[in-house]
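I am attaching a structure below and will ask some questions about it afterwards.
The other protein chains are all here in position, but one chain of the complex has been omitted.
So, chain A:
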Amino acid sequence: MKYQSQRVALGYFAVALSLFAVQVLAGLLAGWIYISPNTLSVILPFNIVRMIHTNALVVWILMGFFGAAYYLVPEEAEHELYSEKLAWAQLIILTVGALGAVVSYLVGIHGGREFLEQPLWVKVGILVGALIFLFNITMTSLAGRKTAITNILLLGLWLLSLLWVFAFINPDNLSLDKMYWWFVVHLWVEATWELVMAAILGFLMLKLTGVDREVIEKWLYVIISTALFSGILGTGHHYFWIGAPGYWQWVGSIFSTFEVVPFFGMMSFAFVMVWKGRKNHPNKAALLWSLGSSTVAFFGAGVWGFLHTLHGVNYYTHGTQITAAHGHLAFYGAYVCINLAVMTYALPLLRNREPYNQALNIASFWLMTSGVAFMTFVLTFAGTVQTHLQRVMGMYYMDVQDQLWLFYAMRFGAGFAVVLGAILFIYSSAVIRRDRPAAQAALQPGE
């Protein structure tokens, strides 16, 4: 840690990892309800469990992004944060908001637009938190060195905060509601968040491989160009069947096909940088998470997204378990892994240690990644059967679901592996054994 104020990132990472635990536990419970539907059906129905699962995910990913920015921007700007106090205040506002949202869901207070169920006061809190963050981080950046990495990171974070305004706009006309709702949901995960991901990945490559900054930053601009050129009009793949005009079927199909490109670009970029770099960085776990993130994101967001994005295919698969399969692998690869990568890289530095618990950390990567991959495969099979029976043969929904029990049972098993992996990751990040040397001490062989 070169700058004292970077330590606020520790607070953000801690809250993010706590919410990560909440997210996967709620997911496990939801997976259990699929195979044993009477569980808690009166006191904690499925819709509440799912809201906690998805909301905790979104909030912890954002917390991780904020933490990553507070770690990365001082280092890139070569300047202390504009205000450490503001950063702590922001953390408190967001944490209170997140806990408030979970408690309100449990007592039945929530909105009903998917992922945007937060009560109004929480939404306003998120807006205030985001504004404090943007102010703080922009002032820091302006005071110091300006790099393409901070530039791209800030652009992504500014745009995603601006798009949050659409969380407050809820037209009475359902089709209009859906069209603008995607401004938050799609333009977050398939546009602005990709900028954040690319910036973090670029930073990690810079630190872990030692490749020249000029090369890294040039390719970052190329990658994010392909992300926005495809991703903005790619929103059209959500406008096929919501009451929007028919031309979206072509626009959405063509541009969302190109959405594979930035993910392929990020994967190639990460591997080429590692090959070209001559640095033998001691933090092997962070390197694994970085490469893993770009690879799994390519398969989850790129390949599994393309699988059902062409309108002729999507006509049959829209809103089946195929969507669920894609969603899980894409979110895990792109946003869970990149967050865990930056945490794995930054935590030893923030805590003034040599990289610690690397074997456990690496084991958690393989456990979680195989779990989510297995889950994706079984849900894809479930979705294929569902698509055929329900969308081609016209069998009723519940009759079809009764045929899918085996897939859901296997999904629960996969989810269990993910939860174990997540607990292992949290343990390996939080706990440092006493006999481990501090950063100044020499590395032991084999460590």
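The definition used in the following text is that a residue touches a chain if its C-beta (ideal position, glycine included) is under 8 Å from a C-beta of that chain, and two chains touch if they have at least 3 such contacts; residues count from 1.
Please note the rule applied: contacts and distances are computed from a predicted model.
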Query: What is the missing chain called in its UniProt entry, if the choices are "Nitric-oxide reductase subunit C", "Xanthine dehydrogenase YagS FAD-binding subunit", "Branched-chain amino acid transport system permease protein" or "Sulfate adenylyltransferase subunit 2"?
result: "Nitric-oxide reductase subunit C"
Message: With the missing chain put back, one of A:V165, A:V222, A:A359 or A:V431 would touch it. Which one?
response: A:V222
- prompt: For the full complex, which residue in A:A21, A:I242 or A:I432 touches the chain that was left out?
  reply: A:I242
- prompt: In the full complex, which of A:Y3, A:W32 or A:F46 touches the chain missing from this view?
  reply: A:F46
- request: Spell out the interface residues on chain A facing the chain that's missing from view.
  value: 33-34, 37-38, 41-42, 45-48, 50-51, 110-114, 117, 148, 172-179, 214, 217-219, 221-222, 224-225, 228-229, 232-233, 235, 239-249, 251, 315-316, 318-321, 323-324, 390-398, 400-401
